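The other protein chains are all here in position, but one chain of the complex has been omitted.
Chain naming follows the written order as A and B, and within any one chain the residues start at number 1.
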Amino acid sequence: MIVPAPAHPGVAPRLGLAGITKAYPTVVANDGIDLEVLPGEIHAVLGENGAGKSTLMKIVYGLVKPDAGVIHWNGVPVALTNPARARKLGIGMVFQHFSLFESLTVAQNIALALDPAEARNGLSARIEEVSARYGLPLTPDRPVHSMSVGERQRVEIVRCLLQHPRLLIMDEPTSVLAPQAIETLFATLRQLAGDGCSILYVSHKLDEIRTLCHRATVLREGRVTGTCDPRQESSSSLARMMIGSDLPHPRHRAPHVTGAALLRVQGLSLPSRDPFGTSLHDINLDVHGGEIVGIAGIAGNGQRELLAVLSGERRVAVAATIRLCGMAVGHLDAGARRERGLAFIPEERLGRGAVPDMSLAENALLTAWRRGLVRRGFVDRAAAGRYAASVIDEYHVRAAGPEVDAGSLSGGNLQKFIVGRELRQHPNVLIAAQPTWGVDVGASASIRQTLLDLRDSGVAVLVLSEELDELFEIADRIAVIAQGRLSAAYPASATSAEAMGLLMSRALIAPDATTIPHSSAAGASGA
Amino acid sequence: MDHVAGLLVLTLAAGTPLVYAALGELIVEKAGVLNLGVEGMMLVGAVAAFIMAARTGNAWLGILAGMAGGAALAAVFAVLTLSLLANQVAAGLALSLFGIGLSAFVGLPYVNVVIDGIRPITIAGISDLPYIGKLLFGHNPLVYLSIAQFAAVHWFLYGTRAGLIVRAVGESPQSAHAIGYPVIRIRYLAVLFGGACAGLAGAYLAVAYTPLWAEGMTAGRGWIALALVVFATWKPWRVVAGAYLFGGLTLAQFQAQASGAAIAPQLLSMLPYLATVIVLALISRDAVMIRQNAPASLGKPYHPEH
Partner (left out) sequence: MRLVLEPRQEPSRSAGLLSPLLAVAATLLLGFVLFSALDKDPWQALQVFFVQPVATEYGVGELLLKAGPLMLCAIGLAIGYRANVWNIGAEGQLTIGGIAAGGLALVFTDSPAPWLLPAMIVAGALGGMAWAAIPAWLRTRFNANEILTSLMLVYVATYLLSFLVHGPWRDPEGFNFPQSKMFAENALLPNIFPGTRLNAGFLVALAAVATGWLFMARSLAGFQMRVAGLAPAAADYAGISTRRTVWLSMLAGGLCAGIAGMNEAAGPLGQLQPTLSPGYGFAAIIVAFVGRLHAVGILLASLLMSLLYLGGEAAQVTLALPAAVTGLFQGTLLFFLLAADVFIHYRVRMIRSTSGFTVPEA
């Protein structure tokens, strides 16, 4: 299974980084980083969120200019001033958030990335040839907006491959894939490496790196903390290099469900408003007090639409479709649902969960103004400041005080602030979307622990996450959303990542299945 | 029958400035930039064209000056929004207000000046043919040029790689940058093209359609051109159809007056503006269609380094 690292004594490394440094106003993202990638090597760049992996990759791809340091390409120093130059050298990058044009077709997307001459000569045939060779099936004249996230990733990879890259950067490529699809991707990457292409594989998932990569460079707080052969390491030794200690595991007591469902969704179907969005089909869901229900799924399968309906950002005509503590609330807006005990932590922290250009005190006001922060229509600024200060204090938010702008906080600290702001309102039901996305390990652990404590206090908690590991860590029951349909929720202890993965990759989910289906449900129409 | 043909000729003549300005703005918006300064660029184009024509006696030089004037004003907008990242709505409004002031200021000495404008082509014998003659061969050369502009814009957007790149930049500047396109440079070119087109539209008014210079002579056509782009859901052929529709509407008042209708001229003059409002509302109500057709990054500032 494991391909030995190709040894090329005396051969110059394909890529050599020496002393790469990049500072931003708040943080030094890269601090004197050295790194070498050999021809045909799959080289992992490992580090937790905020360790500086993405910045480093953007530097290699010419998107970000380093403040200091030298980049060698096949032994020759080069200036990577923009992506065009990087691509000319043979560096390709598959982004975590893809760089595709939704309104254009696969072929147009690929043609745009190629030289004009190359783009003209039988492009469709070459797309099909490359996708066949590497097991990445594609239809050239399909518009990208109609494709799933996994398919889009294939477009990105094929687009890179058509440029004959000598170095391929993959930024967290598995975050958009079901477990089974990950194996297929790995096979493709191994085949590529076998053909002599170097691969820089960016991830924070230890198991993946141990399975796939020949070498790993570990980053922590912008510095290299070690280089190793991940195949010789254990997950915990890698974790220690990555965060300096063992991975924290939250205390997880058995749930004590309090009976009635505090959040209940019945027969929710809703066409998408966004032409490129996902419609919801007959969604049923119960979340009881004292339990955490997780919804797993690959991005773009209706999570955004479901959350908008649950939070009240989008309302439905039939009020009884959504019940909050027994009350029909489908017709109510987000504010009215909050008054009835709902709290919501959105995935986008800046611009949705918080206003970046406003102070923390004002951001407290955003959702918590009902808690005595407003008198006769006028803002009680002192009370808003006190509210923000107590959130900062109780949830250990690293911030100078209530008057600093939300935009100046790090992702983890802002998330802790938002979580605290919502929880201080004592909700009966909490919905959290990707609560630890982009958050460092310490903050992630504290946020997960907060959610578990909340559950134990009798609150109904619904967590949507693209990270299965996270759901298995905190959720009592897990359901899967795929193409706008929600599966039944299965007890976390009685199911497995593989079973959930099957549900994710399955186009159709029998909504009333009580056991995990083994064959695809017939009858209903998909696509 | 000849009366109808004559009306159609007038309609095309009245719609032509809208074709120029709106097709120019279409390219700008396809690249993701919203320039609300069309009215100002048209006025500056008009005054530049008129002054050049009056000074040199050559109306065609005036046309070139008008394009240069519009492009120069567009360049100011481009620097503000693309390099200095100013709010596009505010900068566009500023452009319009500035263009109105600037054109009134420099055009004042020319208010009662008479020039020899660009006249319709008449080909002896052919243009006098009944019906067809006038309809095909009786227009101002700039009317033909506007049709050529439409063909060129359509071909550019849907038939060339450069057009594909412009559409890609308008949809996602981040992605376009990530695969190596100079987004800011492309947007600069689009904005300058839009400015030249708006300038040409103004120049047409000042040296061919009327021809004279009067303060604020574009009378809101720049704003109507902006509405036309939305009305056309960013499709060139619909821009042209809409432009002639509005051209016909501006004629309605003269026709009504000529036929002795007992409606006050001021009320008839409201028609194009009211029609713009109504049509805009009818088109915009289909939010899904607008979102599907509008360039996704329209009006959003973009800077490659963040």
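Just so it is clear, a contact is a pair of C-beta atoms (placed from the backbone, for glycine too) under 8 Å apart; a residue touches a chain by one contact, two chains touch by 3 or more.
For clarity, every value in this text was computed on a predicted model and none was experimentally measured.
In the full assembly, the chain not pictured is in contact with A, B, by the touch criterion defined above.
From the options A:Tyr201, A:Phe344 or A:Tyr490, the residue with contact to the unseen chain in the full assembly is A:Phe344. Here one chain is not drawn; of B:Leu10, B:Ala72 or B:Leu93, the residue touching it is B:Leu93.
Only one of the listed residues, B:Val4, B:Ile121, B:Ala152 or B:Val277, touches the absent chain: B:Val277.
For chain B, the list of residues touching the undisplayed chain reads 36, 40, 76, 79-80, 84-87, 89-91, 93-94, 97-102, 104-105, 108, 215, 219-220, 223-224, 226-227, 230, 264, 266-267, 269-270, 273-274, 276-277, 280-282, 284-285, 287, 290, 303, 305-306. Of the residues in chain A, those that touch the hidden partner chain are 25-26, 65, 70, 73, 76-79, 85, 88-90, 311-313, 333-338, 344, 346, 348, 351-358, 362, 365-367, 369, 374, 377-379, 404-405, 407-408.
Criterion: only the chains that are shown with their structure count from here on.
Note on chain placement: the centre of chain A and the centre of chain B lie 45 Å apart, centres being C-alpha means. Partner chain B is touched in their complex by these residues of chain A: 61, 63-64, 82-87, 93, 95, 98-104, 108, 111-113, 116, 119, 273-275.
Residues of chain B that touch chain A in their complex: 161, 164-165, 167-168, 171-172, 174-182, 287-288, 291-292, 296, 305.
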